[in-house]
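The other protein chains are all here in position, but one chain of the complex has been omitted.
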Amino acid sequence: MSIAPISKSGPFTHTTSSVPKTMLTVLLALVPATAFDAYLFGWPGILLFAVTVGACVAVEAGCLALAGLPMKAALGDYSAVLTGWLLAMSLPPWAPWWTGVLGAVFAIALAKHTFGGLGQNLFNPAMVARVALLVSFPVVMTAWVMPHPLFSAGAPGFSDAVAITFGGNLPDSVSAASALGYVKTELSRGIPVTQSMAHVPDLMDMALGLRAGSMGETSAILILAGGLFLMARRIISWHIPLGMMGALFLMGTLFHMLDPARYTDGMFHLMSGATFLGAFFIATDYVTSPVSKPGQLVFGIGCGVLTWVIRTYAGYPEGMAFAVLLMNSLTPIIDQYTRPRAFGRSRKGEPLPLEGK
Amino acid sequence: MKLFPIRGGIHPDYRKELSSEKAIVALPLPELLYIPLQQHIGAPAEALVQAGELVKKGQLIARSQGGISAPQHAPTSGRIKAVTDIPAPHPSGLPQPTIILEPDGKDEWTDLPEPIADPLNADPQMIRERVAQAGIVGMGGAAFPSAVKLDLGTRYKLEFLLLNGAECEPYLTCDDRVMREHADEVIDGARIMAHTLGVKKIVIAIEQNKPQALAAMTGAAFTFSEVDVVGVPVQYPMGSERHLVQAITGRETPAKKLTADIGVVVHNVATARAVHQAVRFGRPLLSRVVTVSGGAVREPNNIEAPIGARVADLVALCGGFSGEPASLVNGGPMMGQPLPGLEAPVVKGMSGVLALTAGEVNEQPAGPCIRCGACVAICPCGLVPVEMAAFIRKDNFDVAAQLGVMDCVSCGSCSWACPSHIPLVHYFNYAKGMINAQERERRKNERIKLLAEAHNARMEKLAVAAEAKRAAVAARKANLAAATGEEKVEA
Amino acid sequence: MKEYVLLIVGAALVNNVILARFLGLCSFMGVTTRIDTAIGMGMATTFVITVSSMADWAVEAYLLEPFGLGYLRTVTFILVIAAAVQFTEMTVKKVSPALFQMLGIYLPLITTNCAVLGVALLLVAGRMSFIASTLFAFASSIGYTLVMVIFAGLRERLALANVPRLFAGPPIGFIVASLLALAFMGFSGMSTN
Amino acid sequence: MTTQYRTIIRDGLWDNNGVLSMLLGMCPTMAMTTSATNGLGMGVATAVVMAASSLLVATFRNRITQEVRIPVYILIVAAMVTLVDLCMNAWMHELYKVLGLFIPLIVSNCLPLARLEAFAAKEPVLPSFLDGLFMGIGFTFALTAIGAVREIFGSGTLFADASLLLGPAFRFMEMHLMSSNMGVLMMILPPGGFLVTGLLVVAKRMLDVRAGKAIQMGGAHSAA
Amino acid sequence: MKPGTLKHAVILGSFCLGFGLLLAVTNRLTAADIAARALEDKQNSLSQVIPDSIHDNNLVTDSIAMKDARGKDITVYRARKNGKVSGVAYEIYGTGYGGEIKLMLGVDVAGKVLGVRVLAHHETPGLGDKIEEKKGDWILRFTGLSLLKPAIEKWKVKKDGGEFDQFAGATITPRGVVLAIRNGLEFFAAHQAQMTEGN
Partner (left out) sequence: MLIAVGSLTVMGIALGGILGAASRFLAVEENPLEEELKAMLPGSQCGQCGYVGCAQAAAALARGEAPVTLCPPGGRAVAEALARKLGVTADLSEHEEKVPQYAVVREEFCVGCTLCSKECSVDAIVGANKLMHSVIAEACHGCGKCVKVCPTEAIEMRPVPETLSTWHWAKPQAEHVLH
């Protein structure tokens, strides 16, 4: 009889799920929104997307080689593809190629592999890259364009796209402010929200994606669909998305009621910026969010509140990425304080008292 | 009956259909029986026989030692071939004293003790003694001497006896078959146990994926108003006694306490049947029903096997292997232990022998933890396996203990659910072993300190005594000298 | 009221003592291996900063300013701080030996924790009223404690990660601090709008 | 030169470098290194103060009681700093205009105090002086290096404004490596300070490993 | 007082005495020089917004205190040629992206800008800091302009329909600076008499 020597205790049956399967499911959930965005922003968007994902995979391979780690298992878990994908979806679609490449270095080399690779990092790699790029190149990173659907009039052809992405020839005329950025700039000139809101796309257009923004921002409905798909597949639970969107919506609505001229309303907060992408795909990153459900709820609410605070009071128009990073930094502490109560023990870890004795 | 939810849990692939429709068959007497002296929790039994001795079926061949222990009986008549060390049916495969019996094929009974007449009115102490004599240990897996548990009524205020027919482990169908085929015996055993414990009520909990067993037990219990048969949800590990008690009563057993502290004693259904046989017929525990199953077994089956039969004999009865088994397991796939080989004997706590294919085990190389939280969500004990394992990996047992690693019931849910296939339970087993070893070492150091102090005290006393003696001698000498001097003077 | 809220938010988050003003970094890198130590150090420093800022305010207002002794500011401030620290050290040693053992060599180092002197000098530069300056000092040290505790939490998790050897220890600490500072950049511009 | 002095020098400059090994004096390290020139200036000023105060402490070390030692040390550092500040302001005004900002901050730099406690309080005058001086020079070296990296990536220049610090003769050092709007802004902002310091510690470790030395895993706290 | 206590007091006290003495002496020695240097610095910075050619007095000493439009205390430095005020310089404040921007504005008696310099700001490096003279010549283009040139409604950045360039991606800073200068000029227009009194 050739039974392997006993080196491992039980159990002797395991779930069929695995890390690559999980990552692939998330990628699958992103496909509809990505395809639609590729259509909206045309060839420059597609080129940047390809460059970013490719660069992430290449940097991952490079880091693995430097660290002397096995290449196949790590590249085969698709986490680098997912990071690159989400990073690409958070960049201005017509940004130059080097944003994707530099972003890949920030995300994979700096935020992931200095910590030891998958699962070890403390901060969301894609968001580290996005924020580092935003802080370093505010002009490039806030140069949004209105959608120029593929094959529509005025959409850049493939060669124009090459010029935009690789030559840095962003036509001046196309740049447009994102809704959040617009409202914020106007407010700084003393123009009340009530007035500037007239110039932002209406909620329906925002939900469908007919507005300026990054790829991940512009198709709220498809992102929502992808998020619900992930929930149905039990890859993510409702705690983070609902906590985040709920908190954002409540803060927005409450303050809007107090002073409509100063504060935008809750619905606008939900539809604008990267709320949906953030709530379903970014804040939910396993590695950098708390492990327990109550912890995830706290994390989500924290993300929502901080997003609102940064959008409303701080210098940057969009706060989602910052909020996620800030809450990432609190994750270890949240984890410590939201451990489940052990069976037969009180929250403090003492054995429960015997009833009636 | 109103049921209460339990935390976490999983729904693995049950695969009970492999053997659930196979009626229990008896194993033909094998050529040799290997009866380990330690088949239970507690002190090992002490062999009473020597090589060459002839024994009858049911004869006591090893007696229990101390309060928590159980005796062994000859499963059939024959000659003792040897009392020697052979590898235990245990992952360590360490050699263990074992009685080897060569059956003579006659299967001749020894003189059994008299059946207890009207046990439901008998002195509980008498029943407990009978159960102890019969060598009955818990057949739900832990193999704790049952007589000790039947004594709980004298120390605790009990409400009811909970008969555990959950059988939540995948593959296993032995309890299912016992309940279907011997429902009356189980119920009778349960009533005897309830009487012994001094409780009026009996609840029998059976997972709802065993409708025939539920029906059979409900039918058998029909005439006894004090017996309730309850179908509980299919949710691994419903069979864990603390969780089962919680599901039935809503009460949570405090850590470091017994379910008896909250008024419930839990026994396995097969244990009840063994009690029935011991009390009604005076028969000791000589055999048990073992489920032999798994994808690598040609014809999975439920086998009533004499204690000491080799696993190989059971597998042979099932037509051998249909393919290369990847794992050979003693018990269920979730909580079972790997078997060191086919030569291992059947012991009292062995509910199943599984030969699993690689596909069933689905063992994959462990990857890094991605902190998905699956293990946290499903842990029925409310622990945080991901953190405990991380600390254990750094050999930080203190923190692991603080996080509750000693509260882990090793149900295996977390390892099952981990998408990175991290051997979490293995980490916990390792940590528990290390913590226990440290505790043993600490106790030993304490004992040694006491011994050393005693030694020092003794040495001091000796020194003082020696000193006193010397002083006394000196004094006597002086006295003597003085006396002689005086004498001299007088003289 | 609004100024005070802005003052507090500004001092605690936007211009965080550690992440934006670069003060008190040695303790930030040194005493943050465990959350409870970080809390202890944070509390000790909060106490010292608040008390010594009040004293320094008085020294500035009643001694240095009226007599034109501005050039003695550094010397006198640091003396006040040193005394406050040593007093705290002795008190902690007496009251809580456990805390003292934990804070170890860092208690005397609070004296050279630039956060203490830095905050005092910022107060003078800002010409704040007594209430405002006390609030500012307190809020600054709360910001200090907050970041210390967050960082300690991160490092506790870091201790369990497979950080490559070349990066293990201080370097990864710096990188985490860098990413934390990046995250805190999100608050920039907040006290003005 | 005796081995003791050689050790003192090597410790200060490299092996036990205040910034890269002991992780002390972190505040000026972060705050004053947005350019190589700033780093250099801060370093030089610190080195002067360190050498002078080490000398003084070593001289008086036997008269200072345990209870008042910290106040006295700090008083000495503060007095040295003020002295340097006043003199430079009056007589080296051009230099003061560049460095003036940094000088009061030296008081609260914990590197000088740490060296006073760890070295000057126990050793004779000359070694103490050398220790202060070379620790200061090592500090200068580290700050200049960090400043250089941050400046190159952040602003695309190197030693910009060096002539203001060192005099017009040093204009040749000022380099413009790329157009300023290509700089990675993050580098001259707080995150860049931490990042570059961390990466330089890694670089030092790589060199140490190549030289066959053991990596020093902790900072001052684990040495203590 | 216990003898030990006394000892500590004496040690610390004598060190304080010694170093206090040292510092006081140094201060005495350097005070005059330092004051002179400070004066020179001020003159140098004023000379950036008031050309040497239009005055023969000491700008720093010929100053008056006023309150600006927001009620903030400011010092107005006056340039005189042959005793007559030929120009004034004073601080003005604008609001940029990162908060207050402090500038020094020099105006001649005709209300024409003699020069503007940024004294302090918190704008983003690489974006808003192009208003510094060191980072570009944007700030220099105001020299010679007045409330009439360009017309008052053109005192805006181009994005808002005015005359002045903004920087790529940063409109708020230039907007703040332009507004500050315009307000500064209006302040001069309103208070010319007081500022040039004695003419």
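Per-chain numbering from 1; labels A, B, C, D and E assigned in written order.
Basically, a residue touches a chain if its C-beta (ideal position, glycine included) is under 8 Å from a C-beta of that chain, and two chains touch if they have at least 3 such contacts.
The shown structure was predicted, so the numbers you read here are calculated from the model rather than taken from an experiment.
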item: Chain not shown, its touching partners among those shown; value: A, B, C, D, E
item: Of B:S146, B:T196 or B:S420, the residue in touch with the unshown chain; value: B:S420
item: Sole contact to the chain not displayed, among E:H8, E:K42 or E:H122; value: E:H8
item: Sites on chain A contacted by the missing partner chain, in the whole complex; value: 7-9, 67, 69-70, 74, 116-117
item: Contacts of chain E with the absent chain, listed as residue ranges; value: 1-2, 4-17, 19-21, 23-25, 27-28
item: Chain C, residues in touch with the chain not shown (by the definition above); value: 63, 67, 69, 72, 75-76, 79-80, 82-83, 86-87, 90-91, 93-94, 97, 101-102, 162, 164-165
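FYI, only the chains that are shown with their structure count from here on.
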item: Path length in steps (a step moves to a chain that is touched) from chain C to chain E; value: 1
item: Partner chains shared by chain B and chain C (touch criterion as defined above); value: A
item: Interface with more contacting C-beta pairs, comparing A-C to A-B; value: A-B
item: Most remote chain, CA-based centroid, reference being chain B; value: E
item: Length of the line joining the C-alpha centres of chain C and chain D, rounded to whole Å; value: 21
item: Length of the line joining the C-alpha centres of chain A and chain D, rounded to whole Å; value: 41
item: Chain B residues counted as touching two or more neighbouring chains; value: 368
item: Set of chain C residues in contact with two or more other chains; value: 71-72, 75, 79, 162, 167, 171-172, 175, 179, 182, 184-185, 188-189, 192
item: Pairs of chains in contact (touch as defined earlier), listed by label; value: A-B, A-C, A-D, A-E, B-C, C-D, C-E, D-E
item: In the complex, chain C residues that touch chain A; value: 35, 149-150, 153-154, 156-158, 161-164, 167, 171-172, 175-176, 179-180, 182-190, 192-193
item: Chain E residues within the chain D interface of the complex; value: 7-8, 11-12, 15-16, 19, 22-23, 26-27, 29-30, 33-34, 37, 40-41, 124-127, 135
item: Of chain B, residues touching chain A in the complex; value: 7, 10, 12-13, 91, 93, 170, 242-243, 251-257, 261-262, 324-329, 333-342, 354, 356, 360-365, 367-373, 376-377, 379-384, 386-387, 402-404, 407, 410, 412, 415-421, 423, 425-426, 429
